[in-house]
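The complex appears here minus one protein chain, its other protein chains still in place.
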């Protein structure tokens, strides 16, 4: 990944403030753990109330945090006062999302004035190791506030 | 859509029992409202604790119910004792998910012994009308229990 | 599908003229067979020089005609002098692409000033019947000439 130069020096506070306004993050326990130009990390605890029928985190909940990580990675490179919207994403599920926590990583692959393409990953941590559980390819759009 | 013939006459109770074991459905308030051969509907209330930064339902939460609708649509056509797993999906977001409730519709496009392809939609109901908010294309796999 | 109202009454000649400038269509033998508001059909002969290792039309060639059908379906609803570009697509392959000809159908699911979402299908005709071989979900963008 190239080193990206943010258009807005306050990119981190814009991302943190937007993340805080996402009520769903409180509901599922998602926490923002890294905000860098073109890259954002979000952590999610593996909680029983977020599981599907086999006791793993539901694919849609994993998607929720990887989507946010990708969207905010795109937002780090957008000038004020633009906001970010998800146009679409595609996710492959590679392993069961179980263990202690999920780490979602979003990275910008190709920034653009209107359209930004991102790549996302989710990793399950547990038992001293980690395993990739999901891979996302996403398209984000910059929208005026 | 062709009329599908379920391999297992008890397809509905298998789907309902699996849906009930998904803890996440209680957490977000998702309800199973239709189970037919090759087609499943799930309803989600528009609740403040499921929103993103603009006050709409988060894309990942909409995805959660459309994924479940598609997965269970696939399961209606699978013989006992097979279970369904999501290999991957792709979702386009068409309009803000707001209003009173979201209806997720999952339909089988192509059933298969191993791989089943589904098509999903989410509709937002409010103010007396409805609007499509998401379109999914998903690949499901049959897995031995 | 709702009935769409084209912004440009000359939509058909714009689509036909753009299709004619696509050299690849001559190379693979693709023919434009229907241009309606929000819907375009393209035919492809099943030719030996377009096949993969099992003798079926290569997935990428099927994709080529479904992509064009979706892109031109989007273009039918765009005002002059906008042109259409493919941002991304996702394709599921449902059955081998063999027989006598492939019919690619592109339809607009959600038109937009900037972003248009389309749905595409490919059908293989042969032996008096037809079978769906591919399903596409695509995102198109309007670009100034």
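Worth pointing out:
For clarity, chains are labelled A, B and C in written order, and residue numbers in each chain start from 1.
The criterion applied here is as follows: a contact is a pair of C-beta atoms (placed from the backbone, for glycine too) under 8 Å apart; a residue touches a chain by one contact, two chains touch by 3 or more.
Small disclaimer: the values here were computed from a predicted structure and weren't measured.
Along subunit C, the points of touch with the absent chain fall at residues 18-19, 21-24, 26-28, 48-54, 58-61, 63-68, 83, 85-93. Where subunit B meets the omitted chain, the residues involved are 87-88, 90, 114-115, 117, 139, 141.
By the touch criterion stated above, the residues of subunit A touching the omitted chain are 90, 92, 94-95, 109-110, 117, 119, 132, 135, 137, 139.
Just so it is clear, only the chains that are shown with their structure count from here on.
When chain centres are taken as C-alpha averages, the shortest distance to the whole-protein C-alpha average belongs to B. Pairwise, the chains sharing the most contacting C-beta pairs are A-B.
Between the CA-based centres of subunit A and subunit B the separation comes to 22 Å, rounded to the whole angstrom. Centre-to-centre spacing of subunit A and subunit C amounts to 33 Å, using the average Cα coordinate of each chain. Among the residues of subunit C, those in touch with two or more other chains are 90, 117, 139.
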